[in-house]
Structure formats: structure tokens, C-alpha cells
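Only a single protein chain was left out; the remaining protein chains are all shown in position.
Labels run A and B following the written order; every chain starts at residue 1.
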Amino acid sequence: MGSGMQLATLFQQIINGLSLGSVYALIAVGYSLVYSILSFSNFAHGGFLVVGGYICYGMLAGFDLVLGGQHIIGLQPFPSAAASFPSTSVPVSLDFIVWGQHLFSIPSSIWIGGICALIGAGLIAILTERLAYKPIRERTSTTLYLLIASMGVSIVIENIFVIVVGGRFRALPSGTFDDIFDIFERISRFCGTIESTGGNASAHLINLGAGVTVSMFDILSLIVAVLFLGGLQLFLTRTRWGLAIRAAACDLNTAGLMGVNVARLISIVFFVAGLLAAIGGIFLSFRYTLYPQLGGTITTKAFVAAVIGGLGSLPGAVVGSLILGLAEMLTAGFISSQMRDLVVFSMLVIMLLIKPAGFFGRQISDKI
Amino acid sequence: MMKKSLLGNAAFAVVGLTLALWPLSGYEEGIVVLLCINCIAAMGVSLLTGFTGIFTLGHAAYMALGAYTAAIMTVRYGVHYLPAIVAGGIIAVLVAWLIGVPTLRLTGDYYAIASIGLGEAIRLILENWQSFTRGARGFPGIDSYTTRWTAVLFFTVLGAGMFNLIGSRLGRELKASRDDRIAASLMGFNTTASRMKALLISAFYCGISGALLGGYMNFIQPSMFDMMKSTELTAVVVFGGLGSMSGTLIGSAIITSVMEYFRDISQYRMLIYGALLVSIMVLRPEGVLGNREIWSFLPRFGRRD
Partner (left out) sequence: MSDLLQKDASKEPVSKEVTTENTRVLLELDDISMFFGGVQAVRDMSFTIREGELAGIIGPNGAGKTTIFNMISSVYNPSSGSIWFREQDITLLRAYQVNRLGIARTFQNLRLFGRLSALDNVMTATQNRYRYSFRENLRGHLSPCYRPDPKFHYSFLESLLHLGRWSKTEQQIRTLSMELLDRVGLASRAHQPAGTLPYGMQRRLEIARALALDPKLLLLDEPAAGMNPEEVFALNDLITGIHCEFKLTTLVIEHHMDVIMEICPHIVCMNFGAKIAEGSPEEIQNDSEVLSAYLGDEEAIG
């Protein structure tokens, strides 16, 4: 292997790492946002991600929701072979059939699936907060109880999916993002600087020259992450609720005393967290596969990223995620794919030992 | 005070003898063994989380270390199972010490996070160290050395020891550093050393428990000791009541029985377990007994000495 080849791999893995890191960032930021307000680690955060992933999968691929032998909702774009998808584009419509009655059809696309996933996950997040966390918050200020409850919620969400849709691995249809990739291709053709090798269903690649190719998916996840994180930043700095959230991150009680509707504020925070997690969920289930336990694995990663950046700090969560994504991809590229998780956890421990408050965290000191 | 201690130890002996001698069916015997194994690990975690205030999410790793040590010693080197089980506990203690020296400086959430990282790291090492542990596929062919007698013996001895410990200076020392670490250090306690003591003892209990689990299942696998298992250990302790050792035993017994009861509908088992965790936290976050021991509810022992 020549040094040029090495360099190409390095470059490639850096781009992969940034793309993966940006997806982690979406998840870690939501997690950190909740932490900054309620100062507990919401282990159910991964559950929101899985909810988003499955809603999107359901909208695109179709699954039968059968409860108690009764067909509740049938989403059946491919009645015969639900596992195979035409490679080019996603099918035309979703038929909503409830109790045998055909209600309506909507065209199925990543746009619709995505939006439903985001809203659905956001609502589940609010629901979780209302049912599980709110009663605890009202009773005690010990965050440990919230933490354990959140583990319970994550187990519940995970196993609801195991029971309802089964534990097997599912992949989003390969044509999921074709609509968007088309736009990319048009742009790259228009610019002419980047040679696209698109058209192949399995790999939409952009050739950057010197043996370096970037998949359009990586570019897409990077762009989407930047857009949403930018949007979040605007929301937090330019809106009244954003200001309230930043105030609550300093001191929730005081914010409440200043007339902020705390219950609504927390709902908004959870909605935003769920929404961001859902985007992460969609991208992760396209990059890897979707399975009920995905949430647990990824939450731990987002958790690590948030700690590296500094718990409760949003810029910290982004930086930590990027570092984590890069570390994972570089390990996979140069050492071994199996060592990825080991490297991740070692990084976590080392970081905690050197600088427990992370890069951007507040050092909390005890007043005596 | 002497009388109370004697009574407590006698009670433990009676419970032990009952568990060991009461005629049971094979299935029930299995449950007793599992109960003993779970209780031993839970007591260890209870000392650390409930009594010292160190919240851990990685103690399944110490169970894994105990299990693999005992399994490798008995299967590869033909060591008798009793020393092998104790060795499992000791290896867990050694690793806990190595881990504890740097990490026990961390407090609150940070230690919990570090424990996740370390627990997962230990599991991943066991998974990747193919030549020694046979990797992710698991380690089969362990003798079924965890008979009812062995399990009950270890449970009784370790249980009585644990109650004695918390009823002596160490118990107060740990609780002091739990309630206010700075005040404790200004009462002359080396709180880092106190925390270390709690970690080492809890690792020993978890190591023994893991070693017994290996002998009961005849097969161990790194994925048996993942974060889920660690969570379960901590959840049992919280359910029983933080700072109550008898609560821990009750909590462990309840959760083990509930899980066993729903074994037939294994699909829903985890769902019920998760829902149980949430509902406990919502309905009774202080746990079954709060931070009191069970005898403090008895009228005679409540307020006196």
C-alpha cells in the first residue's frame, strides 16, 4: 500500500467520520439539551431515535400493524414482497386502510416519511416526559430517579418494537434518498467541477479525484445536520422560547419564577430533542440497519460525545460528536472495525480522567 | 447492641438453613439458586450505590470477570470450584482497584458515565480476546458446580458479613461520605479510601455472584454481562431503597420472582420489566423500604439502640 493510497484512505475516512459525527451531533445535541435543563441523563433518548427510524421505515417500506389479531393500520405499498424494493425510486402512494376501510392515499416519499418521523418522535418524546418524568420531577429533586425511569422507558420502547415489528434487522429502501440525490447530481453536473458517478442505485458517489470518492449520502447527512443544528441555534438565539430555554439551562427554578411556563418549556425541549433524534435515526438506519436495540447502542455513543464536549453544552456536544465520528472512522480505516467501540469507550474514560467537565463544560464547584 | 447483632446473624443462619434444607422441586431449586446469585450481586451494588452514593452502571463487568475467572480455572486448569469462585471474586477486586484508583476521583454522574465506559470496555475486551475467552460465541462446558448448597452457603456467609459490615464503623464511614463528602473528609475520613473500600467490596460480591452464575448456567457469554445487566443491578438496589440492605434483598427477590413468573411470555418479559422500573420510580421513588432497614419497622427495635 503506497503512501498515496494511505493518504486517500485518510481523506476518505475523515469525510466519513465527519458525516457520521454530524449524525451523532444531532442526537447528542438533543440529549445535551435535555441534560442542560433537567440535569439528568435521558437514556430514553435512543428510544426517540428508534421511533423516528421505524416511522420513516413504515412510511417508506410499509409494515402491518397488527394488535390483538386486529388489523389496525395497514401500510402496504408492496403487498407481496415487503423486503425487496425497486432500486430506482420509491413507490407512489401509501394506502391507509383502517378496519378494512380504505381511508386515503398519500404519495410516499422521503419528504413525507421524514416529516412524519420527526413529528412522531417529537410527540413520543413529549409523551414520555409527561407520563414518566413529570410525576417524578414533581415529587423529588433527586435526578437519579429520573435516570432510572429513563432506562425503564428505553427498555419499554425497545421491547414494544420487538413485540410489534419484530427484532430483525431492517434496512431503509436503497432508493430512499434518490429524490434528493437527483438534485445533487443536477448541481454537480451544473458546476461541472465534480465528476459524479451517480446513476448506480447502490452507490451514489462523487469523485473528488486522486482516488477519493465521497458518497452522496455522507454529503447529505452532513448538510442536513448543519441545517438543523443551525436552525436550532437560530431558534435558541432568536426566539422568545429559545431565550427561555437558555435561561432555564442556567436555572430552571428561577426561570419559572420569572414567569416562564416551565411545563411547556420542557415539552418544547423534549419535542426538539425527539425531532433531532429522529433525523439521526433515519440517517443511521440508512447507513447501517434499523433494529429495536439501535437506540441503546447509539445513545451510549451520543452520551460519550456529549461528555467529551462537556455535559449540557450544545457546542460541546457537536464538537464531541465530530471527534467521536472521526475517531470511529479512523479506527475502522486503519486499525480494525471491531476496535471501534473499544476506542470510543477508552476515549470516554481518558477524557473523564483528564478533563471531567469536557471541552466546554462548566466546572461545578462546591460552596463551603 | 451485642444482642441485636447476634439476633441478626442467627436470623441469617436460619434463612440459610431453610433455603438449603426445605424440600423443593427441581424448578424451585433453580429459582432459589438464581435468587441467591442475584442477591449477592445486588448486595455488592447496594453497598456502593445505596450506602456510599456512588452510582454505577458497569458492575456487570465485575460479574463477567468473576464468571470467566472461575470458568477458565475450573475448565482449563481443573481447579476445585470453591477456590475458583473465590478467585473470581479476587480478580474482580484487583481489576476494580486498578479502575478505582483513577476513576473514583469522579463524582456524581461522571462516575456513572465512566463506569458505563469501563464496563463496556471490559466486555469488549472479553469479546475480542478470542484465544483466552473464546470471544463473543461464549464459553461452554462449565461444570454445574453451583448447586443449591453452594449458592446458599455463599449467600448466607456473604449476606451476614455484609450486614455486620454496615452495622459497624465502616457503615457509618460510607454513609458519611455519601451524605457529604467534604464534611466527611473534615471529620478525618480519607473519603477516597472510603470510596475505594466500598468499590472493592462490591466488586468482590459481584465477582462471586458472576462465578456462581457461570456454574449455574454452564455457559457464559460476554453479552450476558452488558449494560442491561448493570442497569438491572442498580435498578434492583433503587427499587429496594437506597441505603437499605434488607430492602435490596427484598427488591432483588421481588424482581427475580416477577421475571421468573413471566418467563413463559418471554416476549413481554422485558417490556414488563421496563414498565415496572418506570412505575416504581413514578409511584414510589424511595423504593420499598426507603433508607431504613427492615427491623427498624418492628416496634421493639425501632428506636432503641
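Worth pointing out:
Going forward, a contact is a pair of C-beta atoms (placed from the backbone, for glycine too) under 8 Å apart; a residue touches a chain by one contact, two chains touch by 3 or more.
Fair warning: this is a prediction, and the values are worked out from it, not measured in the lab.
The chain omitted from view is touched by exactly one of B:N128, B:S223 or B:N291, namely B:N291. In the complete assembly, the contact with the undisplayed chain comes from B:L170, out of B:L153, B:L170, B:I272 or B:V288. Among B:L17, B:L82, B:V101 or B:A183, only B:A183 touches the chain that is left out of the view. Across B:T150, B:T191, B:S209 or B:S230, the residue that sits in touch with the chain not pictured is B:T191.
Listed for chain B, the residues touching the missing chain in the whole complex are 1-2, 5, 9, 161, 164-165, 167-170, 172-173, 175-176, 179-180, 182-191, 243, 291, 303, 305.
The rule we apply is simple: only the chains that are shown with their structure count from here on.
With each centre defined as the average position of its C-alpha atoms, the distance from chain A to chain B rounds to 35 Å.
Within the complex formed with chain A, the residues of chain B that make contact are 55, 102-103, 105-106, 109-110, 112-114, 116-118, 120-121, 124-125, 128, 182, 227-228, 231, 234-235, 238, 242, 267-268, 270-271, 273-278, 281-282, 285. Contact residues of chain A toward chain B in the complex are 40-41, 131-132, 135-136, 139-140, 142-149, 151-156, 158-160, 162-163, 296, 300, 303-304, 307, 311, 338-339, 341-342, 345-346, 348-349, 352-353, 356, 366, 368.
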